[in-house]
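With one protein chain held back, the other chains of the complex are shown just where they sit.
All chains are identified by letter, namely A and B, in their written order; residue positions are counted from 1 within each chain.
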Amino acid sequence: MNTKKPIYVRPLDLKQGRVEMAHGAGGRAMAQLIDELFATAFDNPFLAQGNDGALLPPANGRLVLSCDAHVVSPLFFAGGDIGCLSVHGTLNDVAVMGAQPLYLAASFILEEGFPLADLKRIVESMAHAAREAGVPIVTGDTKVVERGKGDGVFITTTGVGVAREGITLSGDLARPGDKVLLSGTIGDHGMAIMSQREGLAFDAPIVSDTAALHGLVAAMLDCGADLHVLRDPTRGGLATTLNEIAQQSRAGISLTEAAIPVNPVVAAACEFLGLDPLYVANEGKLIAICAERDAERLLSVMHAHPLGGRAAIIGEVVEDAHGFVQMTTRLGGRRVVDWLTGEQLPRIC
Amino acid sequence: MCLAIPALVVELLPADMARIDLDGVRKDISLSLVEDVAVGDYVIVHVGYALQKLDPQEAAETLALFAELGKAA
Partner (left out) sequence: MKYVDEFRDGDLAKNIARKISLEANTNHTYRLMEFCGGHTHAISRYGIADLLPANVRMIHGPGCPVCVLPIGRVDQAIRLATEQGVILCTYADTMRVPASNDLTLMRARADGADVRMIYSTQDALKIARMNPEREVVFFAIGFETTTPPTAVAIRQAAAEGLKNFSILCNHVLTPAAMHAILNVAGGVKLDGFVGPAHVSTVIGSQPYEVFAGDYHKPVVIAGFEPLDVMQSILMLVRQINDGRAAVENEFTRAVTREGNRKAQALVGEVFELRETFEWRGLGTVPDSALRLRQKYTAFDAEQRFGVKYIPVSDNKACECGAILRGEKRPWECRIFGTVCTPQTPVGSCMVSSEGACAAHYTYGRFREEIQ
């Protein structure tokens, strides 16, 4: 990108400027936005090819492809923003397939009038997240919609990876007797977002857990544990993801409430709003289901990784034709942990 | 369900408001329904209002009663 010619009369005004319809119209304005913002931030040889698609070297193994659309309000939150979130979200979807992510593609839908300074922050955050993860953003697209027809920025990312040889992970492979592991505390991302919602706002030192998990996954695969399922419990939280697995595997899951880590401040915020952290979104956690004999070993591998410091064995897979997820409560009783009904709403009166 | 929770009053604010803290979560609530609240008191908070002051002496006695049941059992 260093050989780029200065073909534009004036550089983009990244301080005061705003997104205009022309930035998505395919003309010179769009080329300038791509050159001065996206290509500069994402800078890599594949993107520098400057073509409609990226020409990539042959991959060695089974390909994993995953795609995720990101919409979040507010766009900037404690611990991250829509930019890094859109990188982590897709990397994690590829990683929990037991794969090493190799490349990302990103597509932006921008709303007319959106401040270029904010866009710059988001794009730089994406670039930083991708660089940290060691996965380049090799191709992309930008469209602009009229003011009022978008929510600032929507970002869709697609990730390609290569599955580890001999590893097959799938939601239908949980077997009675398997142990259920969780990589850390739940509810941090969802409550970080909730704390900034209009009408519900409160002050709390809650930081989104958004993070790329493929390093942790690689360490877990390296240890040779007999892994059956990996999933990242995002929307709908831990409860929803476990119900998906139980249904796919036609088995029950039995949890121990006291074993599930929750940050005290997240628990407190949930109490305030009548929310259950089991249903609150995460963006940097994974659930692992593995053969019982390997559970302790897998747990110590997770503990040794920076993103698994608070990992815990939270339950086990049991025979249950109904596919219920059940939990032994802190009090010693039992309850069903059901699917989420609609969006989780505060319950206060 | 009349969701309400005991929280610590950390600061008295103008207009009969107070800042409360629950394990790091802070919020400004109204004191218009209670009297004689001071910093350091615990109040029961419901939809942004303190409903009642919590009586720490009574709380301690209830907990002592629970503990006593354990010994007796």
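As a working rule, contacts are C-beta pairs under 8 Å (C-beta built on N, C-alpha and C of every residue); 3 or more make two chains touch, one makes a residue touch a chain.
Source: prediction; values computed, not measured.
In the complete complex, the residue from A:Ala268, A:Ile287 or A:Val317 that touches the missing chain is A:Ala268. On the side of chain A, touch with the chain left out of the figure occurs at residues 199-200, 258, 264, 267-268, 271, 273, 276, 322, 324, 326-336, 338, 341-342, 345-349. Where chain B meets the omitted chain, the residues involved are 1-6, 8, 22-23, 29-30, 32-35, 42, 44, 46-49, 51-52, 54-56, 58-59, 61-63, 65-67, 69-70, 72-73.
Everything below uses one rule, namely that only the chains that are shown with their structure count from here on.
If you check the complex, the residues on chain A that touch chain B are 202-205, 264-265, 267-269, 271-272, 274, 347-349.
Those residues of chain B lying in contact with chain A across their complex are 1-3, 5, 22-27, 45-47.
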